[in-house]
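Have a look at the structure below before the remarks.
All protein chains but one are shown in place.
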Amino acid sequence: MSITEIVFWFLSGLALVSAIMVLLSKNPVHSVLWLIAVFFAISGHYILLNAQFLAIVNLIVYAGAIMVLFLFVIMLMNQGSEPEPRSKSMWIKMAGAISGGSLLLVMVAVIRQSANLVVRNEANDIVPKEAVARVGDIGLIEKLGNVLFTEYVVPFEISSVLFLSAMVGAVVIGKKE
Amino acid sequence: MQALTNRAKVVDRKPMTFIERLYLWNILKGMFITFSHIFKKRPTINYPEKKRPFSPVFRGLHVLNRDEEGRERCTACGLCALACPAEAITMEAAERKIGEEHLYREEKYAARYEVNMLRCIFCGLCEEACPKDAVYLSETPAPPNFTRESFIYKKEDLLIPDPTKEPEAFKKAKGLS
Partner (left out) sequence: MNIDWILVLEKFLLIATVVTISLVIAMYETWSERKIAALLQDRRGPTRAGPFGLFQPLADGLKLFMKEEIIPNSANRFLFILGPCLAMMAAMMTSAVIPFGGTIEVAGRQVDLQVADVNIGVLYVFAVVSLGVYGIMIGGWASNNKFSLMAALRAASQAISYELAMGLSLIALLFMSGSLSMRDIVTQQMAGDWGGFLGWNVLYQPLGFLIFLIAAFAECNRTPFDLPEAENELNFGYHQEYSSMKLGFYLFAEYINMFISSVIMATLFFGGYDMPFFNESAHAHWGNWLALVGIIALTLKVGFFIFLFMWVRWTIPRFRYDQLMNLGWKKLVPLALANMVITGAVVLWLNDK
């Protein structure tokens, strides 16, 4: 097992354990901290994929900014009280099951359909493609910038308009008293 | 109101100019003021190694004087207590017995003589009131202490050393050596 593989398994395990702990921990602040651990593990994966820019931006934006805002809200909430009792109605449970199931369906479909996850070997059997690490340079900042501003410029601009509208909305809500 | 001195500055309530509103210029001015202080002479002295001279009229702890033969001069007349504006001095008189002539100069002496250094304002009026040259204010500043009781100086604390028994200490207390 090479070092890259060891790191990969370690990061995957860390990501999974932390993600489960996000759901299991009773205290919301602990959940947020576990979520930050998940982001760190995912950033490690990005670095393994030679996408340093994505790794760092993941840290800056998610771990550094969004999670801080989460912490803000949770810390300011009523924290002394017990976690709310689990007396959800039947409808909410069903809605949760349906939405979770559809998400699972979508993910399975994506994995099944992405043809480049499998290859045919010499005997013409379908075998999983070997994971490759530290190759490709699409995650490097220069390449990423080029792709974003040429090939994907329309989605990029549309998403920035979306952010702008979110900002305007926040200002309007804030001004309303 | 009429100005009493010419040092008072009229408050300037004009709206701030552009440079003042930038705030940076004022910060720079302030920084040059503080920087110029690096080259100023330090008023601090290294205390225990170096001491500042006392003023010649400094008045410190009280001293009860003796004459050349080592007899207490105080006759417990009470004039010092009367003169004291802070009512810091208490005394109790007693009559000199036969055989005590070498201890007390006058026929009546102070059996108890107390000065409360917490009340005393070190004005020196007791010194001026004394007809027998018995009470003086020394050049020792009152030392700090932890209890109130310890600030009430008894006769033993106030008496100057005996010139017949400890001539050196007597000279030192008088400031002659």
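Some notes on this structure:
Lettered A and B in written order, each chain numbered from 1.
The criterion applied here is as follows: a residue touches a chain if its C-beta (ideal position, glycine included) is under 8 Å from a C-beta of that chain, and two chains touch if they have at least 3 such contacts.
Being a predicted model, the structure only gives us computed values, none of them experimental.
Although it is not drawn here, the omitted chain touches the following shown chains in the complete assembly: A, B. Where subunit A meets the chain that is not shown, the touching residues are 2-3, 29, 33, 36, 52-53, 56-57, 59-60, 63-65, 68, 71-72, 75-76, 140-141. The set of subunit B residues touching the chain not shown comprises 24, 27, 30-31, 33-35, 37-38, 40-44, 46.
Following the convention adopted for this analysis, only the chains that are shown with their structure count from here on.
Distance between subunit A and subunit B, defined via averaged C-alpha coordinates, is recorded as 76 Å.
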